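Left out: one protein chain. Kept in place: all the others.
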Amino acid sequence: MTVPALTVAELVALIAPGSLVAVPPDYSGPSLAATRALIAAGTTGLRLLAVPTSGMQADLLIGAGVVDEVEAAAVLLGEHGGAPRFTAAVVAGAIRMRDTTCPAVHAALQAAEKGLPFIPLRGLIGSDVLRFRPDWQVIDNPFAVGGGAAAGAASADPIVLLPAIRPDVALFHAPRADRDGNVWIGRRRELVTMAHAASATLVTVEEIVDGSLLADEATAAGVLPALYVTAVAVAPGGAWPLGLPGHSEPDNAEQARYARAARSDDGFRAYLAELLADAAGAADAAGAADAGR
Amino acid sequence: MTVPALTVAELVALIAPGSLVAVPPDYSGPSLAATRALIAAGTTGLRLLAVPTSGMQADLLIGAGVVDEVEAAAVLLGEHGGAPRFTAAVVAGAIRMRDTTCPAVHAALQAAEKGLPFIPLRGLIGSDVLRFRPDWQVIDNPFAVGGGAAAGAASADPIVLLPAIRPDVALFHAPRADRDGNVWIGRRRELVTMAHAASATLVTVEEIVDGSLLADEATAAGVLPALYVTAVAVAPGGAWPLGLPGHSEPDNAEQARYARAARSDDGFRAYLAELLADAAGAADAAGAADAGR
Amino acid sequence: MAAARTALLVTALADRLRGLSCVAVGATSPLPAAAALLARARAEAVGDRLQTIVLGSRQHNPFTDGGRELFDCAAQGRIDAFFLSGGQIDGAGNVNLVGTGDYPALTHRFPGSFGSAYLAFLVPSVILYREEHSRRVLVPRVDFVSAPGTSAPGTYRPGGPTALVTGRCAFAFDRARGRFTLTSLHPGETLESVREHTGFDFQLPEGEGRAGTAAIPTTPAPTTADLWLLRERIAGEVAETYPRFAALIAAV
Partner (left out) sequence: MAAARTALLVTALADRLRGLSCVAVGATSPLPAAAALLARARAEAVGDRLQTIVLGSRQHNPFTDGGRELFDCAAQGRIDAFFLSGGQIDGAGNVNLVGTGDYPALTHRFPGSFGSAYLAFLVPSVILYREEHSRRVLVPRVDFVSAPGTSAPGTYRPGGPTALVTGRCAFAFDRARGRFTLTSLHPGETLESVREHTGFDFQLPEGEGRAGTAAIPTTPAPTTADLWLLRERIAGEVAETYPRFAALIAAV
């Protein structure tokens, strides 16, 4: 394999403390397997970038103390309501929160993808999202026709400039990779942008398949090329209890169970202990299976 | 069909004189069928945007007098050398040429796609491409750390800003559409950006298939949704003599024949007359087939 | 939320989509999703077409360019209407999706602004909705402006709020004045009951005295055709994305 195939523990060991880690929203394949492994490894000090929102993954990482800072347009457990550990950590001041808006995350990653130092974005003017982002700038649109003054306006078409966001790591779960390290992502193209923008891309997958995913033109359009993939780890069910587009449905009962448990710190600790014990068992099983590869 | 299915003649009749028409490069499915129909219809005054280069399509349109202005990073007949009618028209001053560079076309279309008035782009500083584009601006990067002066430099990180390009029409040929108007484009994602950026998107296709192209997640990633498609026309072999990715190979002998013929204006006229006669015959045949739809 | 009340809110939201070409509905938004699909079914019944994009749906989401496509599509001017809810909404049309308290020292945290700080500027008709109509939600001034109701002159803003539908009534948003106008009362509500539970001042319809309530229209009840569509068609269409909500709709 061109791209190394690691265990999940080896994969997350590549994430240095302090790294800016980009993760997809709940509907786009967050790697819960890697999330568990990060917690089990005792990693701390990560900065999490939700692209552009996150749910149970962020809540677990925050509750477990893995994360110092979160940039997100929203953190919530989907239909299961607010993210309890996120909410508690923000109110307690335990994490730094960088509030943003969905298109700003996408645009700032596209800026990094294109090697641009910044990218403009419409909207935002007059919002407190902008007011509390000292890293964002407002300029007068240099291409405004006639300028605002000519139109009798108070200012000449102000527009926000966002600095590019270049994550250290893009981390997600996908249905499959091939032995070259190409990864199938289907329509989830935010994963492509994340990987292009990031310095390293770490992927857990349901399986590694024979043959190149790029060989068939009918399906090649949904592939992230190995060029952007740093390492892959096989983790069947690695999105659980979230769903994986084109592969598995969300486990709503388990998510509801988490949402209830995480309302209190004690409940969260108990859930986490159980989750890590299960994960350790699963990892042992995977390790045994791996020995045969 | 949600999106109207027209004849090629009806399709090109939607292109108003003076329109800015975006077309893909030779390797990405230019609609030569629509090109012939535009010439046959006597359309004039079009402004052509090559995304980011063009070949026989541009040369035919220029030679036939359909086009007043061309914006392109290059116009050439691929392995068959320079584009003779383009070259002659530029030297004669018969068309306005807006020289650009490939990534500037892509970026300016992405700006339009994102509703941005402008987008920055690296490179270009000190080139004559920039010098002869009064519509481009250079600013000091407002996010430069310390600024150029602190680094002992003559200026504070100059960077080019490109105005967004919003084509009136995106025009291309694709292997297939479904009855909803979804169009299969595979990996040719410049077609997606073109369509997103353009006010109208007109597509000729090899065939219209039953069932939704979006139904199968394995292939949905390669689909331009009907949302962006203004109208579709069936034109089997509509890319000929160029190839169509995932469908047909280029007809190199025919391209070589064109390259030879177009060296002189007389040769071009003769080639064109023959081409339009053939196209008229093909259109009659298609019309007869169409009657059964 | 009882089935009858759900049906009323869905139809009240759907009423605000008449004559449009394309509506998009964000994730985790069952009420607007049902409203958009009802409006589409109504349009089809009279030979019109309403493109309906429901994020989180497989069946009703044609996007193939990833998470950015909704926002790019809105900026391209292709989306006529979008729905936004709010943890707080004030009388100037400002929406707060971030939290209460003195940001960043919040006393209560909401999930976050999502795309509101952008879509509220770019989508021509942003329909605000919130089932809970109380002074806790409808406040004099939001603690955090995720999306402002109006903007200073010269600000690029082709869009903005046009309406607010709550569990008690419907307002129109007067963009020039930056204020809401009460347009209809749900059955059982009065001008007084709405005032009692609303933390901001609002306008009355043209020609209405400030005293009288008799002439303020009642929010139209779902028609028999609406109820039939909700039960027989929309319940099935939303079931893919919102199975629990679909059961409620099926019972209207």
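By letter and in written order, the chains are A, B and C; residue numbering begins at 1 in each of them.
Here is the rule we use: contacts are C-beta pairs under 8 Å (C-beta built on N, C-alpha and C of every residue); 3 or more make two chains touch, one makes a residue touch a chain.
In this text the structure is predicted, and so the values were computed from the model without any measurement.
For the chain that does not appear, the touching partners among the shown chains are A, B.
The missing chain, though absent from the display, is touched by one residue of A:Gly81, A:Pro142, A:Pro225 or A:Pro245; that residue is A:Pro225.
Summary of contacts with the chain left out: across B:Gly65, B:Pro142, B:Pro158 or B:Gly267, the touching residue is B:Pro158. In the complete complex, the residue from B:Ser19, B:Thr35, B:Thr101 or B:Gln255 that touches the missing chain is B:Thr101. Of the listed residues B:Gly123, B:Pro142, B:Gly237 or B:Gly267, the one in contact with the hidden chain in the full complex is B:Gly123. When the missing chain is restored to the complex, the residue among B:Thr193, B:Thr230 or B:Gln255 that touches it is B:Thr193. The chain not shown here touches subunit A at positions 2, 112-116, 182, 192, 196-197, 214, 220-228. Listed here are the subunit B residues that touch the chain not shown: 25, 27-28, 51-53, 72-76, 78-79, 82-83, 86-87, 90-91, 93, 97, 99-104, 106-107, 110, 121-132, 141, 148, 151-159, 187-193.
As a convention for this text, only the chains that are shown with their structure count from here on.
Both subunit B and subunit C are touched by A. Among the chains, the centre nearest to the mean of all shown protein C-alpha atoms is found for A.
Ranking every chain by how far its Cα centroid lies from the centroid of subunit C, the top place goes to B.
Subunit B and subunit C have CA centres that are 40 Å apart. One finds 29 Å separating the Cα centroids of subunit A and subunit C.
Note: centroid distance subunit A to subunit B, computed from Cα atoms, is 35 Å. Those residues of subunit A in touch with two or more other chains are numbered 107, 110, 121-122, 141, 157, 159, 187, 189. Each of residues 63-65, 68, 71-72, 75, 122 in subunit C touches at least two other chains.
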